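Every protein chain of the complex appears in place save one, which is left out.
Moving on to subunit A:
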Amino acid sequence: MDENELAMLGDSVREVLQSECPHDMVLRHVDGEDLREPLWRTVKDLGWTALSAGEEYGGLGLGPDALALLYRELGTALAPVPLLPTLIASELLYRFGNAEQRSEWLGGIAAGERRVALMQMGATPLRLVRSGSSVKLYGTAEHVLELKGADLALVLARSDEGETARVMIHLQEDGVVAFEQPLVDVTRSFGKLRLDALQLPAGRVLGGPQLEHAIACHGTLAIAADSTGGADTILALTVEYLKTREQFGRLIGSFQALKHRCADHKMALVAAEAILDDAVSSTAADQEAWPDLSAAKVAASEAYAALAQDAVQLHGGIGFTWEHVCHLFLKRAKLNQSLFGSTGWHLDQIGRQLAA
């Protein structure tokens, strides 16, 4: 996609989210008026589920630049749509699946007919036992992202011989027990799966060491982009508040102590965006562009968390209330810090590379 096409994509995503997922609807979602399923139908109808699959599977074959744009807008909107694991799964299948696996799953996933949940990288793997043409799984899959309402789940497993793999579970047909693990940030969801010697055909296994790396790259990029979108938005809302709230006969935004903090946050955000943009273009050229993505995630998620924490403070009492949108940004920002590798983990990746 050239720059113009990207800009058009960005505009259309923004427009859709502004009408289908304004902040007041997210606030109502938090109070139980579900927005997840309606949003899922919207993104499915608009073909966003196909963004990362190849054209032969009805997809658009879009690269990291388009994905980063999409994720940024989802962060801006605080969209409670379970899109990320589905897009990761379709990238994985497209890049690493064999012909059978692609034809079995990719079309349905790209069409949005099959929603995928994804066990977090770094979670304790299930035990994988191979025997002939089938495999068996043992244990509990924790931290499965967007399990609620999903049709498929890509879980992490390891054999006693040390083989690490991802295994596709068909949640209905395989008869596994799924539990929801509600998060403080209700714009995302976690669940867990209890598997007791679940026997599956060997074709369910997606293997190879590049797999976890590809998940890490896509997830890291997504959360970094989500964080810049969220940070930009909560900064704008905070600045707007500082321009309207008066105390001591002045707009509180005229107090230098507050102005300077906004300036620091803006600076951190711009720096994160620069690293992210750069990481996105190097990823477009080379899908394994690590550790640029780690740097982007550290910069963006830390800037977001610091900003969201301060936003509540700068709003005073009103920022501490449930009905104000501030806390939704704060809760999403704190989750973003842990999703797809904590800041410490990413810094270690960078450090190792530097010291090598």
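Note that in this section a residue touches a chain if its C-beta (ideal position, glycine included) is under 8 Å from a C-beta of that chain, and two chains touch if they have at least 3 such contacts; residues count from 1.
The criterion applied here is as follows: contacts and distances are computed from a predicted model.
A.B. asks: Determine which name in "ATP-binding cassette domain-containing protein", "AsnC family transcriptional regulator", "Raffinose/stachyose/melibiose transport system permease protein" or "Acyl-CoA dehydrogenase" the UniProt entry assigns to the undisplayed chain of the complex.
C.D. replies: Protein name of the absent chain (UniProt record): "Acyl-CoA dehydrogenase".
A.B. asks: Identify the residue among A:L258, A:V280 or A:A299 that touches the chain left out of the display.
C.D. replies: Of the candidates A:L258, A:V280 or A:A299, A:L258 is in touch with the missing chain.
A.B. asks: Touching the absent chain in the whole complex: find that residue among A:G175, A:P209 or A:G344.
C.D. replies: A:G344
A.B. asks: Return the single residue from A:A178, A:C262 or A:L330 that touches the missing chain.
C.D. replies: If we include the chain that is not displayed, A:L330 is the one touching it.
A.B. asks: Tell me which stretches of subunit A touch the chain missing from the display.
C.D. replies: Interface residues of subunit A facing the absent chain: 120, 143, 181-186, 190, 246-249, 252, 255-258, 309, 312-313, 316-317, 319-323, 326-327, 330-331, 334-335, 337-338, 342-344.
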